[in-house]
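Note that one protein chain of the assembly has been removed; the remaining protein chains are unaltered in position.
Right after this comes subunit A.
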Amino acid sequence: MAISQFSYSNIPPEAEALRTEVRAFILDTLADYPPTLSAQSWMGFDAEFSKKLGARGWVGMALPKAYGGGEAGPFARYVIIEELLAAGAPVSAHWIADRQSGPLINRFGTEQQKQHFLPAICRGESYFCIGMSEPNSGSDLASIKSTAVRDGDSWLVNGQKVWTTNAHHSQYMIALVRTGEKQAARHEGMSQFIVDLSLPGITIRPIRDLAGGEHFNEVFFDNVRLPADALIGTEGKGWDQVTAELAFERSGPERFLSCMALLKTLIDAVGKSPDALQAREIGRLSAKLLTLRNMSLSVTAQLAAGEHPAWAASCVKDLGNAFEQEIPEVAQLLLETEPRQDGGSEHARVLAYLTQMAPSFSLRGGTREILRGIIARGLGLR
């Protein structure tokens, strides 16, 4: 049965050894970084910070040395990213490139594409976004309508993407679009392109979220002309390529560490002599966190072994998101702190921010219902 996919995987000593190094770097680089900023977690954008990380060899670190990477194992990368997330470091600029686009280009790209894109990713200078959702295609991703049509040596792209995180800060988008005639099988006829977002015909408009932040965008393509080598991977195989990425996208520590800043301000606000309820709830949440981390490490080991743990990754994300979303609720349960947008204590401001952000955790990267559908399929029910 599918749940046998999870088996315990410890972090090997050579990867564990990086922990001291990255902690020292964080202490040094982010001295006095306020909780209100660390609360942004992997939505915090700071290009300078990304470049510093790149200089340390901690962006794209698992990529081949020939393209600027470090050929580090997946657990080494895991240690680095979990330490950054636990500290609330501003990793948003390079996050998608490091997690997803770099590995995708390395796996499916031509030699020329690898040489062109990967070194800048590894330096922490080249930022990517993922163009998947469209106005009428959210969870039903296979219903996308944006197209790329061959025109001589190039492709003409038309259509619209939406909810594209960091499109307004990125140089490139990896876009999933239709390249074939409408197929009998709905998962065919799609391809992925690396779109240079500075090209004419592209309009990017940030969509303000309910807390006034600008993270996601709508992106319009109006006869955008892409060179032939913008195609990444195989024409018509976009769906397979996208689903191959999903286990990476859904199993990492960012799926359960989004409220670390709040957990920390809560612990300090409760203080060193918690009452029974406070101790129980903080202990209970921490047990869940330890278990989620072990699940996530297990998926990392499976990915490293070349397996396709889509089922297990869905478990990590769904449980992880529920955990993240519970933290503002527990904070409210344990202390009479009114959340404050402005003014108030740091804890009150972090609480206000993450209370508002929490609904997005189980939307981004696949909704609760989609994930549970995948899990049910693994149980033989669909």
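Some observations on this one:
Keep this in mind: a residue touches a chain if its C-beta (ideal position, glycine included) is under 8 Å from a C-beta of that chain, and two chains touch if they have at least 3 such contacts; residues count from 1.
The rule is simple: contacts and distances are computed from a predicted model.
With the options "Acyl-CoA/acyl-ACP dehydrogenase", "Amino acid ABC transporter ATP-binding protein", "Maltose/maltodextrin transport system permease protein MalG" or "Heme exporter protein C" in hand, the undepicted chain maps to the protein name "Acyl-CoA/acyl-ACP dehydrogenase" (source: UniProt). Considering A:43, A:177 or A:270, the position touching the chain not shown turns out to be A:270 (whole complex).
On the side of subunit A, the interface with the absent chain consists of residues 1-3, 5-8, 10, 19, 82, 86-87, 260, 263-265, 267-268, 270-274, 276, 278-284, 286-295, 298, 312, 315, 318-319, 369, 371-373, 375-376, 378-382, using the contact rule stated above.
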